[in-house]
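Only one protein chain is missing from this complex, and each of the others stays in its spot.
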Amino acid sequence: MTLTPRDMALFVIVFALIAATGFFQSWNVALGILNMGLISAIMALGVNMQWGYAGLFNIGVMGFVALGGLGAVVVSMPPVGEAWAAGGLRVVLALITGAVAIAAAAFAWRRLPKGAARAAILVAMLVVGFFLFRWLFDPAVASIEKINPAISGYLGGLGLPVLFAWPVGAVLAAGAAWVVGKTALGLRSDYLAIATLGIAEIIIAVLKNEDWLSRGVKNVIGIPRPVPYEIDLQNSESFVTRMTNWGYDPVIASSITVKLAYTGLFLAVLLILLWLSQAALNSPWGRMMRAIRDNEVAAEAMGKDVTARHLQIFILGSAVCGLAGAMMTTLDGQLTPASYQPLRFTFLVWVMVIVGGSGNNFGAVLGGFLIWYLWIMVEPFGLFLIQGITAGMSDGYWLKDHLLDSAAHMRLFTMGLILLLVLRFSPRGLIPER
Amino acid sequence: MDLLNAIVAMANFVFLPAISYGSQLALGALGVTLIYGILRFSNFAHGDTMAFGAMATILFTWFLQSLGVSLGPLPTALLALPVGIAATALLVLAVDRLVYKFYREQKAAPVILVIVSMGVMFVMNGLVRFIIGVDDQRFADGARFIITAREFKEKTGLQEGLAIKSTAMLTVVVAVIVVAILFWFLNRTRTGKSMRAFSDNEDLALLSGINPERVVMITWIIVAGLATIAGVLYGLDKSFKPFTYFQLLLPIFASAIVGGLGNPIGAIAGGFVIAFSEVTITYAFKKVAGYVIPAWEPDGLVQLLSTDYKFAVSFAILIIVLLFRPTGLFRGKAL
Partner (left out) sequence: MSDTPYGDDRGNKDASITNRKPAATLKAAPGSGEPKHSADAYLIGDTVTGGYGRGADILHACTIAVDEGQIAVIVGPNGAGKSTAMKAVFGMLNLREGAVRLAGEDITNLTPQDRVAKGMAFVPQTSNIFTSMTVEENLEMGAFLRRDDINATMEQVYTLFPILKDKRRQAAGELSGGQRQQVAVGRALMTQPKVLMLDEPTAGVSPIVMDELFDRIIEVARTGISILMVEQNARQALAIADKGYVLVQGRNAFTDTGKALLADPEVRRSFLGG
């Protein structure tokens, strides 16, 4: 699978659009779009693996992205020694207890003979496990959250460089995906969609409420960066002189330099992932995945373990989403659990994949850039449009005010419209498979 | 006496809220299940259809209120409801005509329709936000309570009060009426039976001369009605905020699936199963425990899970049901 001239042209158009924003608006905005576009492209790659390669319907992208964000916090924030002393070990012990209770129950379910006794033992194990867990967990959490709640009140992280968080975010997402996939895939028919929808909401609920872990709605801010800070650049004499010599304003130049550094990092990740995805898709493994997708019965008859392959690709795709989530949290420098909305983090990614071209990695990447560009730019365009429409109305007229206020909501409407138009007139997406 | 107090407390904080929430979920799930049975896909735009219906009703309610129209103790929204339903029905019929019909003609795979419904969801969500904004809107009027906690305490001499919100009662009454009409329609009328027949065996329905486009049209109208009623009742009982309607998707889908997708009785049962487990598991039993075992002074709230985890409860119920009965509680008999 290679890019046709038409595909190349599409990429050129999208980058030209972003560049135009740089020329006519500001390079800061353009680079901002580019950076989030890169992250969006990675999310789209992850969803494309699941939907495009294997037909798995994951509508819990938000959860995996948020887990990646949690990874960034857990890895890079400095540990809070006091909190650990107050109840860190007890929390860990409680979590282990809970995990053991569930594992034991699962083990008992598998080993014991069927019957009422088994059900009773199972329920008893789970109930005892739950109360033991709460007994260990609650006081520990209370004492952790009491410690300096205004700025900490949580356990903190490992204090490692934030780049380590990226693979960790991927692993966290993969772990969650394993649990979801294990339960939801591979019965007579799967029910992955509803399971992923549910798990995503639960993950967000955990991030919002478990203050000891993620500070909840108090947010974790100031996550260390893998790139220099603007203020340091502005204080660095060599940077200022060089930029002044080149004829740039050092303040603007510093923020552009930082954004470019992120662009470099993200681009490297995207290219590696794209290369890996392409290699995988064209390998015997990729051919097998497509064979399963196109004719599951035949693939099964040839001895392919369809469920195991589906589980595998579901975990891989979710891990990629987790990676993107960790990258995004790194870029933002903060984890704000309340900002995770399914429309933005699940369904928008789906729009990217469908519009770009499901089953085609380049399509997914293109969709990621294009849709993210539109997501940002529809608002100013919409405002411009509304201003045009309302130009004839007198100031203070209720409809004019209402329309101007509502212009911001045009973006959801537009995204839906784009998705519907593409599905109708180009159902295989902008860059179709094969 | 203490036991009586405990029962009243339970009724007040668990039973009543769960019944009204369950009715709202059941109405929502019925809409999802009808679409699933007849059009064969899960409609992601359902939460936003509810929001649109509620919005249309609210706008007309405001209009009526500005004219000074009132139903006395009942909320004015009830008067506006038919208008809201009509507006929503027009919208979904237009959407069907412009969007879904094409895919039916193409014999599109159901999963494609699911993705299409995502697009419709975005559009409707944008539309609602565009028209009424994202903020909380109040439109409830009329009597707030049928019986307040204080009155109850005075009358019974109990320590615990039982407050019956008029909206809660209204929710239950309206839901019962709507469900009764729906079942009468599906089981007793020619058109209703033709819908069941279509859902059961499309080919044979065609061979019997049943017009599929008519079945689809009636389905959408019914769904618009159910969605609007569910949306308005939820809005009256709690508050109207477009985003919360979107979030209702998960419990509504969970209800429909727990009951067995495509099965109306299942949708109702599912709604109550989900509502009761959510409310019970996230309720702080401290008070009740105090009445039942006076000697025991629990230090915590005796709450199994914090209220923020109510999604986790619907989800857990869903998984448990699916693990043991993959087709839901009421399998077999569809629509």
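For clarity, chains are labelled A and B in written order, and residue numbers in each chain start from 1.
FYI, contacts are C-beta pairs under 8 Å (C-beta built on N, C-alpha and C of every residue); 3 or more make two chains touch, one makes a residue touch a chain.
Keep in mind it's a predicted model, so treat the numbers as computed, not measured.
K.L.:
Which of A:E82, A:D138 or A:E296 touches the chain that is not shown?
P.N.:
A:E296
K.L.:
Please pick, from B:I257, B:V273 or B:A312, the residue that touches the omitted chain in the full complex.
P.N.:
Reading the full complex, the residue touching the unseen chain is B:I257.
K.L.:
Give the residue, chosen from A:G359, A:G382 or A:G416, that touches the chain omitted from the document.
P.N.:
Checking each option in A:G359, A:G382 or A:G416, the one touching the absent chain turns out to be A:G359.
K.L.:
By the contact criterion defined above, which parts of chain B meet the unshown chain? Give residue numbers in ascending order.
P.N.:
36-37, 40-42, 103, 106-114, 190, 193-194, 196-197, 200-212, 253, 257, 261-262, 326-327, 332-335
K.L.:
To test your reading of the contact rule: which positions on chain A touch the chain that is missing from view?
P.N.:
51-52, 54-57, 188-195, 292-296, 358-359, 427-428
The definition used in the following text is that only the chains that are shown with their structure count from here on.
K.L.:
In whole angstrom, how far does the Cα centroid of chain A sit from the Cα centroid of chain B?
P.N.:
30
K.L.:
For the complex, give me every residue of chain B touching chain A.
P.N.:
Result: residues 42, 99, 102, 111-112, 114-116, 118-127, 129-131, 133-134, 243, 246-247, 249-250, 253-254, 257, 300, 304, 306, 308-309, 311-312, 314-315, 318-319, 322-323, 326 of chain B touch chain A.
K.L.:
Please output the residues of chain A touching chain B within their complex, sorted ascending.
P.N.:
Going by the criterion above, the answer is residues 55, 57, 130, 138, 183-184, 187-189, 191, 193-195, 197-199, 201-202, 205, 208-209, 341-343, 347, 350-351, 354, 405-406, 409-417, 419-420, 423-424, 427.
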